[in-house]
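My structure is below; once you've seen it, I'll send some questions.
Complex shown without one protein chain; remaining protein chains in place.
Order as written gives the chain letters A and B; numbering starts at 1 within each chain.
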Amino acid sequence: MHGYAWLLLVLPLLGFVINGAVGRRLSKNWIGLIGCGVIGAAFVVSLIAYFQVMGWSAHDQVTKGNLDYYQWVSAGSLKIDFGMLIDPLSATMLLIVTGVGFLIHVYSVGYMHEDEDFSRFFAYMNLFIFSMLLLVVANNFLFLLIGWGLVGLSSYLLIGFWYQNMSALLAARKALIMNVIGDVGIMLAIFLMIRQWGTLTYTGVFAKAATLHSNDHVVTALCLLLLVGAIAKSAQIPLHTWLPDAMEGPTPVSALIHAATMVTAGVYLIARCHVLYDLSPFAAAVVAIIGAVTALVAATIALVQMDIKRVLAYSTMSQIGYMFLGVGIGAYSSGMFHLMTHAFFKALLFMGAGSIIHALGGEQDLRKMGGLRSKLPTTYVLFTVGVVAIAGIPPLSGFWSKDEILTHAAARGDWYLVLWAMGVATAGMTVFYMFRLWYLAFHGRSRVEKDAAAHLHESPPVMLAPMWVLAILSVIGGFIQLPNFGHFHDWLNPVFNQYVYSGNNVEVDFNWWSFGLLMALIVVAFVGARDLYRQGPRPKLKGPTAAIQKFLLEKWYFDYLYNLLFELPTYMLARLSWRGLDRKLIDGVVNGVTRSIEGASMDIGPVESGYVRTYAITLFVGVLLVVVLAVAQR
Amino acid sequence: MVSTSTYLVVGAILFTLGAVGVLIRRDPLVIFMSIEMMLNSVNLTLVAFARRLHSMDGQIFVFFVMTVAAAEVVIGLAIIVSIFRTRETINVDAVNSMKG
Partner (left out) sequence: MTVVFWVTAVVAVITGLNVILQRNPVYSALFLVANFFCLAVFYVLLDAQFLAAVQVIVYAGAIMVLFLFVITLLSPGREDTGDDPLAVLRIPALILGAVLAAVLAVQVATNNLRGPIDHTHFTLDSTCPPPLPNHTGGGLGCVNTIGDQLFSTYLFPFEITSFLLLLAMLGAVVLAKRKIS
């Protein structure tokens, strides 16, 4: 495995370099071929790695995949090597990232076809895949951080891809700033690790941590610091405001980065550091609470959104909340399971949205859609599959993963039932807003504008084929983890049982109460959505409900709050520094120095009168002085 | 009684006269002549010391001083002539374009 694993990183990087450097001179066919080809090749390598890992024993699975490549830092007692870890957890992530990534790349060939910056797009996408793979396969925290940062960079580059738009630039900047806050969290965690234990490898850190007792301060601090990073990357509250804005980027970007892969990096991180979270129930509880709260809040905001991509963005936020909830309560494999199924159907949904947007020539507002069922039949079918999956309607994959998390939450008992209740409520709302979307976009009378309607056509096969693949996966993907048939759980178990056996991550019995409640809710929500939105958008609300709607539309006023707390003081400080410090003080000093020198030189100028005789007399005076001094010495 | 110091005093007086001449005259040629007078007074001093110390070094020195003074006069006068050509005056104060 050592011999070929490095291809995983080199292939996408190669794509980035080629498309980035000479892409402008290549034909679109070549660009697409290279861009998709390297990812496809990486997928094949991932498959090979996956099968190889599958063939090992449980013990080997978590040790044999630890590959060392070369020394990176050797400074005194600090030694950090570049190495990869291919174990069941990272193998799963590899397949998801390269597989879904490949499908989205193919889709992009069709979606971005009209765009002039075709090569730049694929270069950035390959860069992203490279960064994400680096994050996933790193066997120590430093390279995790490097991948983390690069992923943030790629996100910035891709959100701001259409840099001619100011809104895109602002969104990209916002995303980068929040991501960097997360980076700082991870950096601090790294510093703490070095200071405490002098090592950054997973094996080193987890082994050292495992010797400590529960709720140890260091471990808790590490967990919380890493959590900051996870929150920023996965757009959980409170560092979530960048995700809806990130929809400024092209739809394939939203599909890949902001649905299937980058935003799930936080979940991966927590799962990878399960040892630390097992040892710190406090931190784990924080994770779970944040997840549940985000899931609920995001779902409420999604209820009122009018932009198709924004609905999906908040939906993503909400579903990741579920994943956080899952890993927060110790059900690591459940969280990962939902990560996988979500990647399938969320990418599918975004692709479908992209299909609609492409067909309408750029329109994203739900109020200007409707009746597309007959005009875009294939998209309609595929999109419906995605909606059913995310709604958690059995037997599609979304149901199995979502239900498992909720079952685990209920099984924990105590105050975790509150989180369970939040999760259930969220599930209901998810059904509601997704079907609302579905009805507004595809059903009812057509509200499409004239010039967009003329343009209306179904997407080309290059865009539809990946969607078909994802649709199939969304349908059957759930079957690898059924109650009492938990292959996925067994597959990941060796990873989560390493170092510490906390009693977490066990399978629990199917909870019929939870199931029943969930089904009832689904029906209610579906019926509600159908009745309210079948005809089209609702008229404007009045009275107290209008106030609630405003509150939700303003995203719970988070943006206002952050603006007040952070942006305003920064602007004021900047202005003060500019006017007061820079202009008055520094310029004053500099100009003052200039003026005084000028004045002095004006005054001294006349000495150089140009008259030879004055010079002569000055010389003479000097000579006289020297003579007198010499004489006085005697 | 004539001692070495008498010669030195004469030399000192001539030197001072030359220095003052440089400072108060405006005609560059007269200034130049005053400079020559200063050089000569130094020559006198050197020869006086050579006599006192019974050594030839002083006189050889004077020999070279004279040679160099001759060369210097040549160049100096050439400069004055060329300045006169461009300015039509040899008032030394007129050569003041490097002021400020």
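Keep in mind that, in the parts below, contacts are C-beta pairs under 8 Å (C-beta built on N, C-alpha and C of every residue); 3 or more make two chains touch, one makes a residue touch a chain.
Predicted model only: the values in this text are computed from it and were never measured.
K.L.:
If the full complex is used, which shown chains touch the chain that is missing here?
P.N.:
Touch partners of the hidden chain, whole complex considered, are A, B.
K.L.:
What residue numbers in subunit B mark contact with the hidden partner chain?
P.N.:
Contacting residues on subunit B, toward the hidden partner: 1-10, 12-21, 23-27, 29-30, 32-34, 36-37, 40, 43-44, 47-48, 50-52, 54, 56, 59-60, 62-64, 66-75, 77-82, 84-85, 89-91, 93.
K.L.:
Which subunit A residues would touch the chain omitted from the figure, given the whole complex?
P.N.:
611, 613-614, 617, 620-621, 624, 627-628, 631
In this text, only the chains that are shown with their structure count from here on.
K.L.:
Centroid from C-alpha atoms only, then distance subunit A to subunit B, rounded to Å. What do you get?
P.N.:
90
K.L.:
Write out the stretch or stretches of subunit A touching subunit B in their complex.
P.N.:
Listed in rising order, the residues are 605-606, 608-613, 616-617, 620.
K.L.:
Would you mind writing out the residues of subunit B in touch with subunit A in their complex?
P.N.:
Residue list for subunit B touching subunit A: 19, 22-23, 26, 92-93, 95-100.
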